[in-house]
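Every protein chain except one is present and positioned as in the full complex.
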Amino acid sequence: MINFTLLGAGRIGKMHAKIISGHPEANLVNVYDVNTEFASQVANDNDANIAKSPIDAINDENVDAVLIASATPTHIEYLVMSTDANKPVLCEKPIDLDIDKVNECRNKIAGSSNLIQIGFNRRFDKSHASLQQAYVNGEIGDLEKIIITSRDPSPPDLDYLNAAGGFFRDTTIHDFDLSRFILGDDPIIEISAFGDNLFDENVKIANDFDTAMFILKSKAGVLININNSRRAVYGYDQRVEIFGSKGMMISGNQTPTSIRKYTDSHTSSKEPIYNFFIERYEQAYKDQLNEFILSIKSNSKSKVTFEDGRNALILANAAYESHNNKKVVSIDFK
Amino acid sequence: MINFTLLGAGRIGKMHAKIISGHPEANLVNVYDVNTEFASQVANDNDANIAKSPIDAINDENVDAVLIASATPTHIEYLVMSTDANKPVLCEKPIDLDIDKVNECRNKIAGSSNLIQIGFNRRFDKSHASLQQAYVNGEIGDLEKIIITSRDPSPPDLDYLNAAGGFFRDTTIHDFDLSRFILGDDPIIEISAFGDNLFDENVKIANDFDTAMFILKSKAGVLININNSRRAVYGYDQRVEIFGSKGMMISGNQTPTSIRKYTDSHTSSKEPIYNFFIERYEQAYKDQLNEFILSIKSNSKSKVTFEDGRNALILANAAYESHNNKKVVSIDFK
Amino acid sequence: MINFTLLGAGRIGKMHAKIISGHPEANLVNVYDVNTEFASQVANDNDANIAKSPIDAINDENVDAVLIASATPTHIEYLVMSTDANKPVLCEKPIDLDIDKVNECRNKIAGSSNLIQIGFNRRFDKSHASLQQAYVNGEIGDLEKIIITSRDPSPPDLDYLNAAGGFFRDTTIHDFDLSRFILGDDPIIEISAFGDNLFDENVKIANDFDTAMFILKSKAGVLININNSRRAVYGYDQRVEIFGSKGMMISGNQTPTSIRKYTDSHTSSKEPIYNFFIERYEQAYKDQLNEFILSIKSNSKSKVTFEDGRNALILANAAYESHNNKKVVSIDFK
Partner (left out) sequence: MINFTLLGAGRIGKMHAKIISGHPEANLVNVYDVNTEFASQVANDNDANIAKSPIDAINDENVDAVLIASATPTHIEYLVMSTDANKPVLCEKPIDLDIDKVNECRNKIAGSSNLIQIGFNRRFDKSHASLQQAYVNGEIGDLEKIIITSRDPSPPDLDYLNAAGGFFRDTTIHDFDLSRFILGDDPIIEISAFGDNLFDENVKIANDFDTAMFILKSKAGVLININNSRRAVYGYDQRVEIFGSKGMMISGNQTPTSIRKYTDSHTSSKEPIYNFFIERYEQAYKDQLNEFILSIKSNSKSKVTFEDGRNALILANAAYESHNNKKVVSIDFK
């Protein structure tokens, strides 16, 4: 059994708590949140203790591993605490919104061999992962294009927008990572980004985007299109297409049932796709945790490293530079 | 150029006239219909002559071939006339509603080598025909099941119902033929039929069915399900499934465009399928005529014989017997 | 927490044990199997005790409910034991293969109000259940047809065949029940059945069928087609179509991922569908148990009653009679 401390008991922390409790080899022992009401609810629901402080929660000798699902600005502090305590840590994305802080953290943890896994859950989605595996197996031959469609069902509120660090760092960061995941050893070298404000007032107030498109180019010449939106009335649109010398594979959207309906106005209709990430990626979140536990038990390297988290942020920053200067920006992951 | 006489200028005759005119190697020269208005309209639209009588229309020395699209009770008379004149004839289904008359006709034409093709258009549908060909090519291995769904968009009026000879002889006859087409040399030996009257008042008045299901069994043991309805609000539902030792193939429905729509109430929706046979089987009707012309030119045997027409009627009659006596009826094609 | 006794620790018992253990409100306390090795393995895997006898397993005062997953001939004995002990019982299908024994059991339990739920898992499949619910909600108008395709991936071995009671009682029984589930208050009144032996030698030896088709008719005139096979090379084919005055709904097959592949030989290909019932109906088995637990906790009536189990067997028996006598058989559920 791996005993977990959970830091952060908001919407996503709650979900992680439930997943930890449901895992046959995991156990939730401590919960910490600045909001004590949140902490006590999640602790009660999962028979866990409420920790007094993050450091207590982490250093508790009963604790084997840490899951960070707190507000983004706290991630680095908790990551360093966990690493200092040599406790394997699964940290929600993004590591931080500020690349300088990320670099500083990188220096601090440089010597440690503590397991750090960043929460890019989409890598663990069965469909996306099968597609990546099929490419690795040669099923589509040489990779030429990746096309990622990633649209949220509806825009978040202003508080969220003000804290989230901007569309590219909060949302597209998943797609940047997914692109890197599929590319494998082939690094991204260029990016062209278009941010747009088409429909949401709060997004305007927050000086953010509600619509975006990107082209990225890898060293080997693979061209990647990412297209994002903060609103899709038909649900959480999550598609990945890979195209190569031997064919194409598409990881398509999913609906809760396999029902198709035929009426006088339309035929072969499915119901709306999953509404948002907690439903759509439920299994991926579980498999992400499972991978983390397997890595702890087998003492193996992280499948989604600190560097993966940092590189996705570098891409997001380059995207802003591209958008602001209306030019193609070269990427330097150094 | 093959010069045609068309007998019958109603809805389906009109369609055949247009198809003949559009064929690069066919020419419509004569049109006959008891309704002279119908005849003159079709003749005008296609630069053809109005014939005074069926016999004149057929015996005209400019005429190479005959297409019979008149009312069912006239089919046999015109078939015999054409055969007597030794003019290749394409005759709409059914040959007749009365098996005794069909047998009498069979005797009359027994000695002739005149080309007779029965208008089972579905055999020429690209999708259904590809499926049959795939089976012949061994792609699904040994055939074990055929499942035919065949539903009209809406019930005909009372006049049509009173003349049509009943649901099994008018509509299911296509599906009986399609089953025989797929089975090839393997004859149907048994049938169980359920007729039903669920929704249409005119159908009740005509003492007919609006809903039906059948199981047929072939000598080799292939089980066939046919299910029919006189109403499908989503359009003319035409599906064929074949199932065997190596897999399954389905010839599915078709929509006018390849558009799919995603809204807040349903996703991946196609528009309604083709409304009825003239739209759905437009190309099949063209390819049926083309096959007839090829057979004339190459002096080859008919692809859809008089026997095919007779055997489909025998199945329809057996279906009525099965329904009436609530038992499985053995088939005798002798 | 509901404490369970599990009777039967074979393939399906093992699955039930895991589902009970995984349910947040259920606990496996006792396991019994005539095969003590099976019993001890399942007990170990789930931290449960090995019971010495069925009666001990059931009467244990720590036990709140019973799950019967043993060999079919033991079902009735354990059902009666559980009812005598007034312990809610979830019993795998079929109740028994012999209708006389089922009737005898029915008399014995007649006065009891103990909760009995029969394991017709397909009623709990999200897709099939949504389709039934949509019909109840009026989404397809008046029901006119049900078409159930149910094909196993590959035939069982001879031992299984010899014990299973025949294709109609072992396999089609699910489809008979699913038909009844969809029909609701409208009873089935007639059946026509075709059994067939097309490909499997063991099935021949066991004097059983490997292929079958059925037409059933309800009192309201709904026509139902069921088609079964013991082999489908593309996986466990489970489809349900309902057709009515306002449209059609199809509960289609499901694949493990949402990937589609495009190559030079075929396009838009999905991977093979789920191989068999444990994968395909995993969630349905979970939801079946959950329903059972909800019924216990809320003291409400069974969602799948003893009568449902008995009626499905009556249909299976009528199907054999129809096949043997080549006639339509009237159903009497009295």
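Which chain is which? They are A, B and C, in the order written, and residues in each are numbered from 1.
Keep in mind that, in the parts below, contacts are C-beta pairs under 8 Å (C-beta built on N, C-alpha and C of every residue); 3 or more make two chains touch, one makes a residue touch a chain.
Quick caveat, the model's predicted, so the values are computed rather than measured.
**Student:** With respect to the chain omitted from the figure, which of A:Val136, A:Ile205 or A:Val233 is a touching residue?
**Tutor:** The missing chain is touched by A:Val233.
**Student:** Considering the whole complex, which of B:Ala48, B:Ile118, B:Leu178 or B:Met248 touches the chain not shown?
**Tutor:** B:Met248
**Student:** Kindly state which of the options A:Asn197, A:Thr257 or A:Thr305 is in contact with the chain not pictured.
**Tutor:** Of these options, the touching residue for the absent chain is A:Asn197.
**Student:** I'm checking contacts with the chain that's been left out. Which of A:Leu131, A:Leu161, A:Met248 or A:Ile293 qualifies?
**Tutor:** That would be A:Met248, which touches the missing chain.
**Student:** One chain is left out of this view; which of C:Arg106, C:Lys270 or C:Lys286 touches it in the full complex?
**Tutor:** C:Lys270
**Student:** Give me the chain A residues in contact with the hidden chain, please.
**Tutor:** 142, 144-145, 147, 149, 151, 190, 192, 194, 196-199, 211-215, 217, 221, 223, 225, 227, 229, 231-234, 237, 243, 245-248, 326-328
**Student:** By the contact definition given up top, give the residues of chain C that touch the hidden chain.
**Tutor:** The list for chain C reads 233-235, 253, 255, 261-273.
**Student:** Applying the definition given at the start, please give the residues of chain B touching the unseen chain.
**Tutor:** Spelled out for chain B, the touching residues are 22, 126-127, 130-131, 134, 139, 246-254, 256-264.
The working rule: only the chains that are shown with their structure count from here on.
**Student:** Specify the chain pair with the maximum number of C-beta contact pairs.
**Tutor:** Per-pair contact counts point to B-C as the maximum.
**Student:** Report the inter-centroid distance (CA atoms only) between chain A and chain C in whole Å.
**Tutor:** About 40 Å, centre to centre.
**Student:** Chain A to chain B: how many Å between their CA centres?
**Tutor:** So the centroids are 58 Å from each other.
**Student:** If you look at chain C, which of its residues touch at least two other chains?
**Tutor:** If we look for residues of chain C contacting two or more partner chains, we find 246-248.
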